[in-house]
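Structure, as C-alpha cells:
Complex shown without one protein chain; remaining protein chains in place.
Take a look at chain A:
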C-alpha cells in the first residue's frame, strides 16, 4: 500500500473517532478503568510478591544436633542439606557464635550481666545450621528430609507465617485476574459496539467505496485504526495516572505505617512500570484491535 493510502486510512481512523465522539469516549473510559485496575492489582501483586520474597529470605529452618555429635558428622549433614534442590543457602552457627549472637541481642546494653556465663557456654549444644529456602512452599518436605538425617535433634520452622503469606498473595492474584478478565470482556464488547455504530453511520460512504473499487483492506482499516486508537488512549491515560499516583501512595503508606517500614519493602516505580507499561499498551491495543476486528468481520462483509 502506498504512503498516501496509509496516511488517508489513518486520517479516516481519527475522523471516525471525531464523528463518533460519545461512543469513543465511553470506550476509552472503559478501557481506562480496566487498565487502571489492572495497574493497581499488578502493583499490589508485584509489591506483595516482593514483600513476601523479602520476608521469605528471612524465614529459615534451624537444624539442631544431638549432644555429642562430632563436627565431622555435622559437616556431613550440612553438605547433604545444601545439596537439596529446595535450599538457597545454609549457614553454620557454632555454639560460640550462637552465644555471641545471643549476647549481642539480649545483653547489648548490660554486657556485664553476661560475663558470669563466659566460662561455661550455656548454649554449648546449640551448634546449628540455618537453612534458607528458595521457596517457602517446599519447607515441609525439606523439614521431613532433615529430620531423617543422623544426629539431628530438632528442626525449628516457621511454617504458618510463610504459607499464610504465599496463600494471601495467590488469593490477590486470582481475585484480580478474575476482575480483570470481566473488565476485558466488557471493554471488547463496548469497543465492538462503538465500531458498529461507526459502521452504521458511514454505511453510505462504505457502499460508495465498494462501488468505486476500494479494496477490502482499505474499507476495513479505518475501523481497525479507530479501535486501536481508542485502545491506545485507554492505556496511556491510566498509565500516566498510575505513574504519579504510585509514588504518592507509597510515600503515604510508608509515613502512615512507620513501624512497619522494615517489613514493607516496596518496589521502585521504575521497576513496576518496566513491566506495566508494555503489558498495558499491548492490552489496550489488543482490546481495541480485537473489539473492532470482531465487528468489522461481522458487519463489513465487503
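Rule of thumb we're sticking to: a contact is a pair of C-beta atoms (placed from the backbone, for glycine too) under 8 Å apart; a residue touches a chain by one contact, two chains touch by 3 or more; residues count from 1.
Here, contacts and distances are computed from a predicted model.
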Name the absent chain by its UniProt protein name; which of "Acetyl-CoA decarbonylase/synthase complex subunit delta", "histidine kinase", "Cell division ATP-binding protein FtsE" or "ABC transporter permease" is it? "Cell division ATP-binding protein FtsE"
Selected from A:209, A:253, A:281 or A:300 as touching the chain missing from the view: A:209
Note that chain A touches the chain not displayed via residues 1-2, 4-5, 8, 204-205, 207-216, 218-219
